[in-house]
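Take this structure first; my questions come after.
All protein chains but one are shown at their positions in the complex.
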Amino acid sequence: MQKRSIRRAQINVLLEKLLSLHQVIYAPQKLGNQVDFAPLRDLQDLTLDHIQTVRSAKAALFPPVEELLRYQRAGVETELQDRDLTNLAEQVLFGTRPCDAAAIAPLSAVFTTDDQDAIFARRLERTTVISVSCERSDGDCFCTSVGVGPGDSRGSDLLLTRLQDDEYLAEILTAKGEALLQLAPELFGPEPAESKEAHLAKVQKRFDWEALHDKLAGAFDHPFWLRTALACLGCGACAYVCPVCSCFDIQDEGSQKKGRRLRSWDSCGLALFTLHASGHNPRSIQSQRWRQRMMHKFSYMPDQLQQLGCVGCGRCSRACPADMNLIEQVENFLFA
Amino acid sequence: MEALQKSAREALENHKAKVIIGYSEGSGGRMRPIFVQSPAEAEKLTWNDRCTQNLAVYIAKPEVQKLGKPALVAPLPVLRAVLQLASENQIKEGDLLVLALSDGRVTELSQFSEMEEFVAKTPTHLASKDQEAIERLEKMTPQERWQYWQSELTRCFKCYACRAACPMCYCSRCTVECNQPQWIPVPAHPLGNWEWHLMRAMHLAGRCVSCGACGDACPLDIPIHLLTMKVEADIHREFGSQAGMKVQSEHALSSFKVQDKENFII
Amino acid sequence: MTSFSNLYKPYLLRIERITEEAPGVRTFRLAFTDQQEKERFHFKAGQFGEYSVFGEGECTFCIASSPTRSDYIECTFRQMGRVTSALMNLEEGDTIGFRGPYGNVFPLEAWQGKSLLFIAGGIALPPMRCVIWNALDWRDRFKNITILYGARTVSDLVYKHELQEWQTRPDVNVVTTVDPGGETPDWKGKVGFVPTVLEKMAPSADNTIAIVCGPPVMIKFTFPVLTQLGFEPDKIYTTLENRMKCGVGKCGRCNVGKLYVCKDGPVFTYAQLKEMPAEY
Partner (left out) sequence: MARIGVFVCHCGENIGATVDCARVAEACRKIPGVAHSVDYKYMCSDPGQTLIREAIAQNKLTGVVVAACSPRMHEPTFRRVCSESGLNPYLCEMANLREHCSWVHEKSDVTTDKAIDLVAMLVEKVKRNKPLHPIKVPVTKTALVLGGGISGIQAALDIANAGHKVILVERDPSIGGHMSQLSETFPTLDCSQCILTPRMVEVAQHPNITLYTYSELESLDGFIGNFKTRIRKKARSLDEKLCTGCGLCTTKCPNKKIPSEFNTGLGMRTAIYVPFPQAVPNKPVIDREHCTYYTKGRCRVCEKVCPTQAIRFDQEDQIVEHEVGAVVVATGFTVKETDFFPEYGYGKYKDVINGLQFERILSASGPTLGEVKRPSDGRVPETVVFIACAGSRDPAKGIEYCSKICCMYTAKHAMLYKHKVHHGQAYVFYMDIRAAGKMYDEFTRRAIEEDHVQYIRGRVSRIYERNGKLIVQGADTLLNAMPVEIEADLVVLATAGVANEGAEALAQKLHVSYDSHKFFVEAHPKLRPVETNTAGVFLAGACQSPKDIPESVGQASGTAAKVAALFSMDELTREPVVAVVNRTAPPLYSTCVGCFLCQSACPYQAIEREEIKNRNGQVVKTIAKVNPGLCQGCGTCVAFCRSKSIDLQGYTHEQVYAEVMELLS
């Protein structure tokens, strides 16, 4: 790993360069009153003056709708057309926060453990992550409670941290980061004297995730779930803004003669997620579904994949129409 | 505020209700629905302009039903939702108590007739920001409007928070979840999003109590409440009926009247 | 560039034969359309697949035929939802999609030298039929083989011909039963619910593996009877039928505790089930 510096204006030059190479850049942009990740068309739209985007950058690796294959039928014969992965664009996630970058590991654990999900793996292969450390945080942030930090480099290929007004520390972390540097070495300055720590947001540690993990192990039948999930409306907002949540549905679209098979986002919070065709539903009420979300992130995923299913970005708390604040829920649970 | 807390406390103490469904201060300046089950907790209840959730949405939830008879803290849209739900046979008289809020006063209502009277004398106009937004949309050319909704609805990722937050979306199997046949595409692509939101607007036509909870629930700030509010306003203008005003109401779009023109039937 | 293959791309199988089993229940005998794929394809008893009618979607069933008969695979399904209704409309000669085999297996090799007690109810015989034929094809490796199969009514019994065939074999003990009221005048089997009949049969637990498949309510009442008869929890096997989509432990649907039924199951012992949250 090497450390260099880069000025704000040069960052833009780097991005221009990437755009000119037909790379797709996902970056935070202002949309109405919100800041959200979207493919960048004009550098004017770029913003870094935000705490957190509404949606995570997950969609760049795991799009809300993804074609898996096409089919066509003639008489009794069926022809399948496999998804062509050779033309997937090289893409850059720019302006991801360290928590977002940290989410790539658990996300890829889901998609690549045992059976490799080719589409995901191929996208990941073609993705470069340029993160920007957090200078500020809000009450919904809790990255430090789940082992991530505002200047964490995990998952990033290049991590930028603002030191002065327009001077950034650039940590080149991986080969892909190195490739970025090589793309335009003239944009980068020498390593700055100052370390980044003083410039990072202070995110207070609210809970100990290991204690949470241990307590959840015996808490399946805890009365806590029923009590705290009363307000939960059973929508998928938390899962859809979450950088880690990756449950999906597979649906065919078209007629029996011709069409495509699609994968689309789904959520364990939705009532029909686990419904059997027989009418039986193993998770028939919302508190069970709320428990599943907590359990899956903090208990099952660590046990299954050795990855925590949460990076403390706080998006679920911000998006929840019923203000089911995750930190509070966790804190309450730990005291329950 | 004290009046609300007092009414809630009394309702619990006098066993008029087992749980008060109300608002409390939540996190990050947001408001939060709470379920007050003991008189002591009543002090958490509060009410302000940030209370945008429609609490009537909780009446049908099995876990909430298990708590016993609820009392709903009800600003006007919640009260209207209660009446509309009653008119659609989803609530029976006596199943719930309403602590109606207006001008800082709290009125305890248990009979539908009382609720109807209360609603009748409360103005039902839209919030000015919604009214202005609708007017802005009305002034657009069809092409501009198409563009507007195109860009708004394309963003939707179908988390269904709008549906979950809507007290009138109480179907146990929503149309999008009916798959034999699958009329509405499941994925959140532009076509699927359009079909979903237009279908929802149609399904709420004549039933929307214009609370705006759907739009507020949207994590992506898509103003979908404008669709249902506009349809509701049009129905009010054309048919004179308004959702959530009366229990025995004639639903403008689902009532066959013998004097209706019916040349189309035979 | 790493080379990946599409996890979700199914094989194409041709429907070779359709058998009407019971009202709304059919068996398809399926053959690979691609000879190379056929030769590469192997499965073991207990595994399942995702069967698709293109344009309608995928549906999960166990492979109902035995791995010892490798020319084809069979599946038996009941018309329930969208995909099974579409399957109902297909004909011999049509092609369908198949992904699999997925999931774990019944450890038949480990059961060598033991007696096998199969207990099935209704449409849950198919997942067990695979094991039964597998065991019968390896008949000399096992001691007693007993099959207790019940259905709501006589017409709801599936694999009627095979039941007859097994009944005529001297090396298999077959008991069939229908729920009270489901019998016909010429019904020669027993009348009563499966757990009740099992209790009266009182098979020996000695050196015996019990394999139980059936609707949740049947399973719920059968496990205590087996326990009472002296079957240890790790000698009782069953297969779970959680809702699945991907079949490869990614889509999240069949998650029960830290396990995915599609990857870590569908075969579980009663001992394992006791350790898992009851979300199946």
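Order as written gives the chain letters A, B and C; numbering starts at 1 within each chain.
As a working rule, a residue touches a chain if its C-beta (ideal position, glycine included) is under 8 Å from a C-beta of that chain, and two chains touch if they have at least 3 such contacts.
On a predicted model such as this, the values are computed, not experimentally measured, just so you know.
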{"item": "Partner chains on view for the chain not depicted", "value": "A, B, C"}
{"item": "Option touching the unshown chain, where B:10, B:25, B:43 or B:88 are the choices", "value": "B:88"}
{"item": "Among B:40, B:140 or B:171, the residue in touch with the chain that has been omitted", "value": "B:171"}
{"item": "Residue among B:61, B:155, B:189 or B:203 that touches the chain left out of view", "value": "B:203"}
{"item": "Absent-chain interface as seen on chain A, which is shown", "value": "75-76, 254-258, 278-280, 284"}
{"item": "Residue numbers in chain B that touch the chain omitted from display", "value": "88-90, 170-175, 178, 180-181, 183, 203, 250-251, 254-256, 258-259, 262, 265-266"}
{"item": "Footprint left on chain C by the chain that the document does not show", "value": "18, 85, 89-92, 94"}
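Quick note on the criterion: only the chains that are shown with their structure count from here on.
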{"item": "Inter-chain centre distance, chain B versus chain C - centres from mean C-alpha coordinates, in Å", "value": "47"}
{"item": "Distance between the centres, which are taken as Cα means, of chain B and chain A, whole angstrom", "value": "32"}
{"item": "Centroid spacing, where centroids are CA-atom means, of chain A and chain C in whole angstrom", "value": "39"}
{"item": "Numbers and ranges of chain B residues touching at least 2 other chains", "value": "182"}
{"item": "Multi-chain contact residues (two or more partners), chain A", "value": "249, 251"}
{"item": "Of all residues in chain A, those that touch chain C in their complex", "value": "68-69, 71, 73, 76-78, 80, 82-83, 85, 110-111, 113-119, 121-122, 125, 220, 246-252, 254-259, 261, 263, 266, 268, 273-278, 280, 282-283, 288, 292, 295-296, 299-300, 303-304"}
{"item": "Residues on chain A engaged by chain B in the complex (per definition of touch)", "value": "31-34, 36, 54-55, 64-65, 138-140, 226, 229-231, 233-237, 239-241, 249, 251, 253, 262, 264-265, 267, 270, 272, 285-287, 317-319, 321-323, 325, 327-328"}
{"item": "Touch list for chain C against partner chain B, complex", "value": "81-82, 85"}
